[in-house]
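The following block contains the structure, expressed as structure tokens.
The complex appears here without one of its protein chains, the remainder shown in place.
Let's look at chain A:
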């Protein structure tokens, strides 16, 4: 059964964000709460999360954050590790179903009420969508849950082994196409499965990925990827990725510093 999380209403969220932008991480630590007067639950769809669970969730997130240098500045690589650990933690522990996780105000609650200090530490002086949840794919916590959701493999053992396949910028390309490619977990998972084996020939990961996504998008109009079995889909994605990598690296070699015509 799904667990319901409090939804922080839009006006209250914006108000908190305006205030918190001015505060330091240490000050924010004192502001965290387990409930908020402007937070409501959905009427139905699961059981409500308990205060106890919220408290434990905060404790666990803090622990991971400390390892990544919280409340200090921390290094870039530590943030990457932090994101991966949190993605897995949230997806594994929250008991959210995709329908609930698509509700933006629950992410605003997590960012502004439960974890304001960690949120503003992860993204100092963040633009609104990082905490308000106006765009989940950019939200400090929401994007991580969805990344884990798209990449989690349907098995118990090493469920999140695909999580670190794509860098953040690369994965944003998938998020940007969330209605099509990002909407098919099978396809995203398969892409992650074959990605490490693709010889990119020195072309930047993101460029190859963008090109691969364009190709898949073309095919998506005539092929129903969900109906292919593992082998068929694997072959399909591998072919597409190999084609992109080959064309792009040939172009990079042939054109040199100039850029060839499309």
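Please note the rule applied: a residue touches a chain if its C-beta (ideal position, glycine included) is under 8 Å from a C-beta of that chain, and two chains touch if they have at least 3 such contacts; residues count from 1.
Simple rule for what comes next: contacts and distances are computed from a predicted model.
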{"item": "Hidden chain of the complex, named as in its UniProt record, picked from \"UDP-glucose 4-epimerase\", \"Glutathione import ATP-binding protein GsiA\", \"Histidine kinase-, DNA gyrase B-, and HSP90-like ATPase\" or \"Carbohydrate ABC transporter permease\"", "value": "\"Histidine kinase-, DNA gyrase B-, and HSP90-like ATPase\""}
{"item": "Contact residue for the chain not shown (choose from A:67, A:218 or A:235)", "value": "A:218"}
{"item": "Contact residue for the chain not shown (choose from A:34, A:66 or A:228)", "value": "A:228"}
{"item": "Absent-chain contact - pick from A:38, A:119 or A:184", "value": "A:184"}
{"item": "Contacts of chain A with the absent chain, listed as residue ranges", "value": "177, 179-181, 183-184, 186, 211, 214-229, 232, 244, 247-248, 251, 262"}
